[in-house]
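Only one protein chain is missing; all other protein chains are in place.
And now, chain A:
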Amino acid sequence: MPKVNLYATFRDLTGKSQLEVPGATVGEVLENLVRAYPRLKEELFEGEGLAERVSVFLEGRDVRYLQGLSTPLSPEATLDLFPPVAGGALGRTFGAFPPWLLERYLEEWGGVKEGEGVYRLPGARVRFREVEPLKVGSLSIPQLLVEVEVEGEAGEAWFERIALAASRGGG
């Protein structure tokens, strides 16, 4: 049965980070997901189509670039569902950016720890947690989901600052 990884506010709406959902296409899996968690309906769909602001990935590829809701799924397939990042929170999953390093910078910038993975900064609250590492061939790259609750311009500036600190490349 296909697996569905849920991120950010989708976890709050379902109380789960991963589910197994039956279906032979992306559309069938999402319909079955909505049947189990009706609050997801307006997040995922606009009419009969996939909501523009939501991101659904199959093996790292946005299904919009595949066959959309008709994209066939094998029983071993894994879908990643990301909520929209705009409207209340800015979020991004950063690769190779360890949580202890982000904590170190949040403290340096005057952040106050409110709980595990939650920091208060002037004008913003930052939440972060490790999610499933990205596995590609013999490589495994740790992934850190970071969300900044935006409270005006300060929140956006903090998000940019975190994104700059997380900038990496390679070669």
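Assume a contact is a pair of C-beta atoms (placed from the backbone, for glycine too) under 8 Å apart; a residue touches a chain by one contact, two chains touch by 3 or more; residues count from 1.
As a working rule, contacts and distances are computed from a predicted model.
UniProt records the chain missing from this view under the protein name "Aldehyde ferredoxin oxidoreductase family protein", selected from "Aldehyde ferredoxin oxidoreductase family protein", "Acyl dehydratase", "ABC transporter ATP-binding protein" or "Peptide/nickel transport system permease protein".
Only one of A:47, A:152 or A:169 touches the absent chain when the whole complex is considered: A:169. Touch with the chain that is not drawn comes from one residue among A:22, A:72 or A:98, which is A:98.
Residue positions on chain A in contact with the hidden chain: 60-62, 65, 92-98, 100-101, 104-105, 133-134, 136-143, 163-171, in rising order.
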